[in-house]
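The chains shown are only part of the set, and none of them has been moved.
Chain nomenclature is as follows: A and B, assigned in order of appearance, with residue numbering initiated at 1 for each chain independently.
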Amino acid sequence: MIRVAINGYGTIGKRVADAVTCQPDMTIVGVSKTKPSAEAYIAKARNFPLYIADLSKKEEFDKAGIPVAGSVGDMLAACDIVVDATPGGIGAKNRALYEKAGVKAIWQGGEDHDVAGFSFSSSCNYSDAIGRDYARVVSCNTTGLCRIIKLVDSEYGVRKVRATMIRRGGDPGDIKRGPIDAIVLNPVTIPSHHGPDVQSVLPEIKITTTALIVPTTMMHMHVVQMDLKQPGTRERIIELISKNPRIGLVRKATGITSTAELKEYVMDLGRPRSDLWENGVFEGSISVDEDDLCLFQAIHQEADVVVETIDCIRAMMGTITIPEESIALTNHSLGFSPIR
Amino acid sequence: MIRVAINGYGTIGKRVADAVTCQPDMTIVGVSKTKPSAEAYIAKARNFPLYIADLSKKEEFDKAGIPVAGSVGDMLAACDIVVDATPGGIGAKNRALYEKAGVKAIWQGGEDHDVAGFSFSSSCNYSDAIGRDYARVVSCNTTGLCRIIKLVDSEYGVRKVRATMIRRGGDPGDIKRGPIDAIVLNPVTIPSHHGPDVQSVLPEIKITTTALIVPTTMMHMHVVQMDLKQPGTRERIIELISKNPRIGLVRKATGITSTAELKEYVMDLGRPRSDLWENGVFEGSISVDEDDLCLFQAIHQEADVVVETIDCIRAMMGTITIPEESIALTNHSLGFSPIR
C-alpha cells in the first residue's frame, strides 16, 4: 500500500485525494489546509486526517469543529510520497520540507520544470519516471497537448505543431478572478511559454503556441494544427483516438458544440465532480488535408492532471513499471473509460 | 410500484427520472425526446426506454444508434402518471394527450396554474394533492419562496413578504441565452408575477416581488424580507431551518459567500449533478430586528423542484397520505439530508 499525503487540499488536491482512495494499491494518510473552509469540511466528511501548515491556527479549526491531526511535518513523516497541490510558486518553497522528511514528491504545473528536474506525462515518459524522487506533472494545457501530439507523432511523425489555447479565466468556484467581459492576450507575445513546456516532456517536437484568456470557467479549448511527416487520414486519427485510454471523442451525433454542453454530458454520465479526465476531441472538427491535421479539443483544467498524478505516483514508487498497466489500473479503479 | 413516464427528457426531466429510479415505490417506464442528442445517449446509458414525440424521426435515432421504444402515446399507455417536463408552454398543449390516455399528469413551473388547476409545494399543500389527477409543481423560484415563507409563517405568522430575485440568465448547458454583460429587469414593472405565483400555493400571504436577470448560470439568489406578526429571533430561525428537511443552512464557518462556492461545496459532497435540492439559506445573512426578518437564500433552479415532483407523484397516487412521510422517504432514498 503506497502511503500518499496531499499538501494543499484545493481544486487539484481534493481530486487527487479522491482518485487515490479509489486505487487498490494506495491510500491517503493525510491532507493539508491552511485555514478552516468549505474544503476543510469536505476533508472531514471524507475522513481524511487533516494536517495544517501552521499549527498556531489549530484553535481556529477547533472552533469550526474540524479536528486537526497535526502539522504538515507530521503528515510527511507518515507518508511515502507527497503530492504538492499548493498554489503555483508555493510548491517550490516546500521542496526543502520534503527533502528534510526524506519523502518523494510530486508537484503540479504551477511550478517550473526546475522544481523537480523532471516533467511527467503518463502517455509520453512514464518509464523515465520510474524510481525518481521528484517529478512535476505538467499543467492541464501541457498535459492535453502532450497526449494528442504523442498520439499523432507515434503514427505519422509530427514535423511541426501550432496550437492556440483559449483558456478559462478562472475555475468555477473562483469568484475573485476575471475577466468579466474581455478577451485577454496572455501573454501578448508570440509564442507563449506553453510550447517550451511541451518540450520539457517531448523535447524533439517543434511547436509554437499562442494563448488567450476568456470569461468562462468550464474548460480550456485548444485549436491544434500539426504538419505530419507523411499524409494521414481522418479515419485513422479517429481510430487511434478510439483506442487511446486518455483521449475521448466528442461524437458529432451528440450535437455537442461547446465546453458547456460537454461538461453537462460528463455530468449526466455520473462522473464525480463532472470531471473530464480525458482530452475531449471534437469528432466533427478533425480535418486532415494530406499532411495537414487540424482539430479542436476541450481540456478540463481541474481534471486531466489528476489521473496523470496517480500514474506518476506508481512510476516513482516503482511498483508498476509498464506504463499501459498503470494507466489501465488508474482508469479501471476510477470506473473511467473515455467518452466515445 | 408506481409506473412513471417522463415526457421531455431535458434539464428537469432527466433529474426527475434519476430521482424516481432511486425511490423504492416507483419506476421509470419511459422517457421521451424529440431528436437524437447528448441527452438521448444518456437515456440509453441509463437503460430508460426512449419514446419519441414524432415517430417519423425514428430513422434519425436509428442512425445515431439510439433504440426507440415507440411513440409518446405508447409510453403513456404503459404508465400510471406522466411528468411533463417539456419546455414552458408545450406542456399545456400536451394535456389533451394525457386526458385521452387516461393518465394522471404533473406539469412544471413553465406552465400556468390553469394547466392543472392546482399548484403544488411539498411543505405547503401536500394533503390537498392527494388523489388528484392533475397538478403543477410550481417553479424553482416559487418553490424556494414557498418553503421559507411557510417555515416562518408557521412559527411567527407573516404579515408581509418582500422578495427580490436575482435570477441566473440560463442553465449551465444552455449556450444560446444571454445576457453576456448586463443586468436585465425581468419584468421592468413592479411587482413581478412571482408574488401571485406564491399565492397559488399560499393564498393568504401578502407578498410583493421584484426580479432581475444577471449573466450567471449557477443559481438564483433571493433577498427575502418578511414582516412578522410577532417579534422573532435569529437563533430560532436557525433552529427551525436546521430541522427542516428541505432547507439547508450555509454555515458561516464554511466561508461560502457566493452561488459558485456553494455549488462547489455541493459538488464536493458528492451529490449527483452537484444538485442542491434544498434552499441554501446563508447563516451569516439571517437578521431579525424585532418583527423584521431578512435573509439571502440561493436556489438551484435545476434541482429544487425535482424532490417536490417525487412527493407530488405519491400524493396524487394516494399511496402515502402523510406529507412528512413522503418527504422523508424521498430524501432518504436519495441519500439526501440538507447541508448544515
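Keep this in mind: a contact is a pair of C-beta atoms (placed from the backbone, for glycine too) under 8 Å apart; a residue touches a chain by one contact, two chains touch by 3 or more.
Everything quoted here is computed from the prediction, not taken from an experiment.
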Full complex copy number, with 2 in place? 4
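Simple rule for what comes next: only the chains that are shown with their structure count from here on.
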Based only on mean CA positions, could you tell me how far chain A sits from chain B in angstrom? 35
How about chain A: which of its residues touch chain B in the complex? 14, 36-39, 41-42, 45, 63-65, 172-175, 180-181, 217-218, 253-258, 260-261, 263-265, 267-270, 272-274
